[in-house]
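Yeah, one chain of the complex is gone here, protein chain that is, but the others are all in their spots.
First chain written, first letter: the chains are A, B, C, D and E, and each begins at residue 1.
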């Protein structure tokens, strides 16, 4: 049964975060493999795998929470990427962050906006470089 | 122009919170009417009136933020009611709160769940009493 | 396997919190039974059941965390009781709270001390009343 | 020397909080007299007794911090009273709270405003009743 | 009227932050120009432009809030600079941060002190280099 939870979680983890899922679990391997397991099984297996809310909404909710916390820029960027991966648009991400100014204050919103800017730029650059890779491979 | 922002915000404030909108502004009148004005104009006029996200999503995001803050039970309950008002289902509200356990911890999620329970019960009671009012008026 | 995690967690939950364990799960039954299940399985099954730290230390750590959060008085009181249940002394609980003044500030420490005071008084009263119950039953 | 720090702190504590100083220290006596001592000696003896900022400014800063924390309503009310005691005006307190909406968000500002409203009302009532006491004693 | 609010806010923004005002708004232009607009209009137009508190006090309050939040070092540094710009002395800034140790804890106070140290050093260096620039231009 553990295996079922784990498998379900692992699939969801990868669906949202792509290769970052594996990198995250790997990064915890030598210090606390159980934390990687708990993230996989509890966060992604028990929570994100639930029906009731689609993944786009779930990613936006997570961004809202991380903007409000204001102290986890690594996870915020990672979930902004995850949001883009499951089809949330850039404009929607900007809207989520803007709304948080009301509840978490302007510094939280501004720092989150700068984080989103970095993620978006990084995506553009990769797209650009893969396009030119395509071009130069012709 | 201030009047336009104000009107737009006031309309949105009432659309989400119903008679609570007026009660909120009234409750601030003798201490800081400008805070009531800023809530109306900035929160509801500038932010909630933006397109890009529907009101249901906005209310869920606000609940996510308030669960994460963990220190504004009054506003949390008020926005759970607001969420119900604009069509978010009870089950969706429960899902939002459950997901927050991952980011804000279990105490935040549990206290939010108790808050939701109170709001839901209160709604049931009112419905019940209005039904019996209907019945007894027959 | 789920049953094993659940059973292990449920046993630990009761070992620490006594009859409050059941009351907590019951209180969530009609709104979100899964939250009660997650608390039981993840918090108490996955975490508190781990070796490596004895229960006294774990309860003191939880108190430290809840004092620092500062926004979950219900859980703080519940874990102060839990700490007493597993053998942490009143003086040790006071020490934990005092130390938090350094990291979480004085308001957090003072509010936690008032919470501890309430819990301790309540215990005294119960002991007192059970003693007089014993006496009057003679 | 401890006595000197203690005395200096105790004087400052009373200057700001009046009879609440004694009540606070008393309320901690049976659970943790050292916390009362640390508040007196460190907070009021080491910090508030420093030159460099006048007491009015210090009280406004403390209110700003407590509004931002958002989880210590008891201390917030107590320091709003303290601010009034040392000559900060009601309007200045309202301004401090309003400004915090920008940094700590609207829920924090609104709850603080309601706390201020309670304190102000309570003052009015006492003044009113002491006036009528004066009148009736004539 | 929007233009009036905007203009008023923009003037105040520049009065406090100098060329950083423009840099901030520019940095948000390609991701969320409305966030730059809201900062200008709400934070600086609606709040900082209010009478009732002088700018020195307002900057000290903002520093108090940002030290307490503890998760916005960028904004903290920016407002320490802003405080110096409007005439708050270095010693007063140090006093504000010291006082926050009581409410937000020592880690928050220490990190803020290190941030202030950086800002002060940077100022010294610039003054130094502009002096030597003057000298070498002779």
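Heads up, the rule we're going with is that a contact is a pair of C-beta atoms (placed from the backbone, for glycine too) under 8 Å apart; a residue touches a chain by one contact, two chains touch by 3 or more.
Fair warning: this is a prediction, and the values are worked out from it, not measured in the lab.
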Contact partner of the left-out chain, one of C:35, C:69 or C:84: C:69
Touching residue (missing chain; options B:16, B:55 or B:104): B:104
Touching the absent chain when the full complex is considered, from C:16, C:35 or C:60: C:60
Contact partner of the left-out chain, one of C:84, C:104 or C:119: C:104
Touching residues on subunit B - with respect to the absent chain: 101-108
For subunit D, the residues touching the chain missing from this view: 1-3, 5, 38, 42, 46
Missing-partner contacts on subunit A, residue numbers: 27-28, 30-32, 34-35, 38-39, 43, 66, 69-72, 74-75
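Rule of thumb we're sticking to: only the chains that are shown with their structure count from here on.
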Contact-graph distance - origin subunit B, target subunit C: 1
Cα superposition angle of subunit C on its copy subunit E, in degrees to the nearest 5: 180
Whole-Å gap between the CA centroids of subunit A and subunit C: 33
For subunit B, residues contacting two or more additional chains: 34, 38, 42-43, 66, 69-71, 94, 98, 101
Topology of the chain contact graph, where touching chains are joined (line, ring, star, complete, other): complete
